[in-house]
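Right, I'll just put the structure down here and ask away after.
Note that this complex is displayed minus one protein chain, with the remaining chains in position.
For reference, chains read A, B and C in written order, and residue numbers begin at 1 within each chain.
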Amino acid sequence: MTVFIAILSRTAKALLTLLAIAVLNFFLIHAAPGDPAVVLAGEAGAADPQMIEQLRERFGLDQPFHVQLGKYVWGILQLDLGYSFRQGAPVIDLIADRLPATLLLTLTAFVISLVFGIALGVAAAARVGRASDSALTTLALLFYATPLYWAALMAVLVFSVWLGWLPGFGYETVGASYSGFARVLDIAKHLVLPALTLGLFFMAVYMRMTRASMLEVSTADFVKTAKAKGLSGPAIRRRHILRNAILPVVTLAGLQAGQLVGGAVLTETVFAWPGIGRLMFESLAARDYNTILGVFLVSAAMVILFNIVTDIVYRIVDPRIGARA
Amino acid sequence: MWKRFSSNRPALVGVVLLIAVIAVALLAPVLFPNGPWKMVQRPFLMPMAVDGLPLGTDTLGRDVAAQLAYGAQVSLLVGLVSTLVALLIGVPLGALAGFYGGYVDEGAMRFTEFFQTIPNFALAIVLVAIFEPTLASITLAIAIVSWPPVARLVRAEVMSVRRREFVDAARLAGLSKPRILLTQVLPNTVSPIIVMASLMVATAILLESSLSFLGLGDPNALSWGYMIGAARTVIRSAWWLSFFPGLAIIITVLALNLIGEGLNDALNPHLRQRGQKP
Amino acid sequence: MTYLKTTTFLIAAALAAPLAAQQSGGRLDIVVQPEPPGLMMGLLQNGPTQLVAGDIYESLLRYDSDLSPMPSLAKEWEISEDGLTYTFHLNEGVLWHDGTPFTAEDVVFSADVFLRETHARLRASLAYVDSITAPDDLTVVFQLREPFGPFINAFEAGTMPIVPKHIYDGTDYANNEMNATPIGTGPFKFQEWVKGSHIHLVKNEDYYIDGLPYLDEVFYRVIPDAASRAVAFETGEVDVLPGGSVENWDVPRLTELEGVCSTGKGWEFFAPLAWMWMNNREGPTSDVRFRQAVMYAMDRNFVKDVVWNGFGTVATGPVASATNFYTNEVTQYDYNPDKAKELLAEMGYDGETVRILPLPYGETWQRWAEAVRQNLNEAGINAEIDSSDVAGWNEKTSQWDYDLAFTYLYQYGDPALGVSRNYTMDQIQKGSPWNNVEGYENPELDKKWKAAASMVTPEERAAAYAEIQKEIVDDAPVAWLQELEFPTIYRCEIQDLVTTAIGVNDGLRDAWIEQ
């Protein structure tokens, strides 16, 4: 019950935050130089003032700023993200088209980074001071220091171009019209490289965090208690240290969801992944206001969702939180 | 503290690497008086293929070694200045929130959370695009997306220091609140801030390179990310054009991380002992 | 003297009848970059849209690489001797993709109603047109007010796409739901569009020329990253890289691969010419000596050889060599930094910084700007690059907020269609990046441009344009750089891919795959 109430109150706060984000971004994006009507007219091949005026009228850009803002906010309150004039479709449809790809990519990367990060962190902590620990921590440091896009480029070069093991870009084999399991397999193959490169950096983060946290918890008094009970080393690590050490990692992971979603812009660009990050980047150059704003809102909502999920996980793992609230 | 730091071999490696990078950056105008943009030879020369061009030439026949050296200037400058700006935003905000609590805290933290909810790289892209890519706008954008963790850290530190008894003693001495914050509380939060700052410089360098890679770099200031972005299309035929700047980024970021960890161990001796030989 | 020209073509189908060697079937994967904003060609005339929709929509004519008209929806046509009446005879049995018969009314609706409202570039040509009528279902007559030499070049698919009247008449064109599933008369039908991934077209089984098209289906693949596009071609995922879809540095590597062919043809109609706008209104660029100095300072051959990897030709003036009425008898601006320095000294250049605005179309253009900046710096001009994205570039050029700005424009086969618009005073209008953006004012030349457009015989026009070119090159209102060449790269088993002056844009009708 308390969990439910806590989530309810968080959601209420989250909705306010989202609205604030919408307003702020509206200001930001409209402050950018460049008129979407001119861009669109340019794309049409030739522009004369008459056409630009037509376009401005259609976009509602001829109206005063506060009217535009008011209309936008009013639309948002009705879950209407506006219309993309450049793409000729409602923004919500554009995003709905692209969102599954982004969700698949970020969630996979999230899970990969969390699972492998924690596993490697535990392994390193168990071998602390030994050569294998140094090797693992050095590796993590390297991952941490490697630019995401560079790793992506190198991965494509090696695994796709030289070795030919995995497709280097795209979401699925176009026109292969696979169905059922074959399609899942096909998408999974395309997913490997982008998810890995996106997850690599965060894997390093979680690994270092897990290792540090494991080492810190292993000096806790209750670990001494467990030893005094006659538990074996692995049992202590599993039952006592890991469970306590994982809490800060989960918190951090939830907080970093925003970076993960942002990092998807780079990954989606290099791997031609048809997600919302790329949609935003492309819309930016065209000053496709509504689409940029829509993507921002949706990705902020994703961040909040990640946060709420980690919060729930935290509450499940840690009995103290729910009771205290 | 220096003793503890200097006994940490990885941290020393970090210092040596960073000094090397800084030296190259400072000496760039001496080593390469022609600047990084001068077209000096045929394009796409392999490293060592021609004397005097140890790292080869790029797509326009410019000296890659010169570009790396000048790129170091830009990367370090952006990394340092953006971190400073982020500190200038985050430290006061976090300090006020942590020290005064109540509505100040609530307001400041809402503000911070708000910025953390916006995916930061996406925000940086939009900011740079809006202000147009110049060194100043890139630096500012990186600062704007980097300060929230600073504010959170400073707030937490201030809150914990504020509860220490010497702060009560200072209040009993009749010191004003701003003075207590400035002279008693903040000096005691410096160590974790320094550690975080050193790691932030590393992150800022990565961010700058990512922006440049996407074409949002300052076209008049050659940076490593800019080089990789420019060379990305020829990665198959001229691997060295993206490889060396990538390596330079890795080395610099690695060095900063090693230093950051070394500082952390040296400044927080309690944490240092976990698991290692005391 | 009266001049009569009647052109009559035999039924095209007979000429294009399938030869024994041509094989039906197969699928083609073509890169489209960037992803088009939409496919309704009557509303959007940008490159990507035309690349895809050029196979869905058709116009009355097509043009061969010498820019001579060929039949398309019109099987034959006549131009009256006074150059005022254009009569087109349409093919019989043409169906829209939804099965509705295509008639002359559709042509009248498209040219006179729909495109007048939506197509700015055609609107300029339509200004010469007095009336468009359909005497019967298979005949269309364009009546001009005064002679307009280039009018015969206006019937290309991108210039005058024929749209279905039964779908658009009386609707709000821009918001018509059918824009998402375009209906044309072309050889391929729209099947599906997965945003961010691909557009799928399938063979039009009811196409009015028997046996065409040969291909079963076409996928236009959206791959946002130039390097990935190259990889896609190498790994066999795509078969055709239209011009400009990979960076120039990758072209030699890709064309050297086994079984890969390339061609520079298929751009004659557009004849893209690149130059830098130089702001004639203010700053150092308002001084003709400075502008000439810029021309001398640039090593344009280096750019052609290195940045463009040898593709293209250094431009001599405002008209591209593929465009009608080109002449090279003008002042040549060879690379000569010393001459540039002399001119700068003569004008007393004070070192004021000039901003170079590159075209935000990828690495090639960025490198080009860097090379120019270096050239200018070495000649003693303080230049720095002003960076911007597409929207910013549009804004700055159309609002005249620049010193030097890269651009390239299509010429559409005739100086009156694609060249004069950039140099006459009536084209000085804020808000468009495609007109006389540099602010060049020369009333004498304006008169000559106008006269040349209305002359009836090609010989007269050629002489007039030669004079114009000679004069304007000395004024250097803009810095002409290069005639661009965008090689199309494809697998050699694909035959007849590029057969017209707009290449891949409408080439799939005749393309086939050798098994």
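A few comments on the model shown:
Here, a contact is a pair of C-beta atoms (placed from the backbone, for glycine too) under 8 Å apart; a residue touches a chain by one contact, two chains touch by 3 or more.
In the analysis below, contacts and distances are computed from a predicted model.
Look at the chain that isn't drawn here: its UniProt entry, checked against "Multisubunit sodium/proton antiporter MrpC subunit", "Amino acid/amide ABC transporter membrane protein 1, HAAT family", "Peptide/nickel transport system ATP-binding protein" or "NADH-quinone oxidoreductase subunit K", names it "Peptide/nickel transport system ATP-binding protein". The chain that is not displayed touches the following shown chains in the complete assembly: A, B.
Residue A:N244 is the one among A:N244, A:T269 or A:N307 that touches the chain missing from this view. Across the entire complex, the residue among A:P64, A:G180 or A:G230 in touch with the chain not shown is A:G230.
Counting over the whole complex, chain B has residues 164-166, 168-176, 183-184, 187-188, 275, 277-278 touching the chain that is not drawn. Within the entire complex, the positions of chain A that touch the omitted partner chain are 5-6, 8-9, 12, 220-222, 224-232, 235, 239-240, 243-244, 317-320, 323, 325.
In this text, only the chains that are shown with their structure count from here on.
The interface with the greater count of contacting C-beta pairs, when B-C is set against A-B, is A-B.
Closest to the protein's overall CA centre, chain by chain, comes A.
Averaged Cα coordinates give chain A a centre that lies 40 Å from the centre of chain C. Taking each chain's centre as the average of its CA atoms, chain B and chain C sit 46 Å apart. Residue positions 32-33, 153, 161, 269, 284-285 of chain A each touch two or more of the other chains.
Residue numbers of chain B whose C-beta contacts span two or more other chains: 129, 132, 232, 235-236.
Chain C meets chain B in the complex at residues 225-227, 230-231, 246-247, 249-250, 253, 302, 306-307, 358, 360, 363, 366-367, 369-371, 373-374, 377, 384-389, 392.
Per the touch definition, chain A reaches chain B in the complex via residues 17-18, 20-21, 25, 28-29, 31-33, 125, 128-129, 141-142, 144-150, 153-154, 157, 161, 212, 215-216, 218-219, 255, 258-259, 261-263, 265-266, 269, 277, 280-281, 284-285, 292, 295-296, 299-300, 303-304. In the complex of the two chains, the chain B residues touching chain C come out as 37-39, 43-44, 59-61, 129, 132-134, 215, 218-220, 229-230, 232-238.
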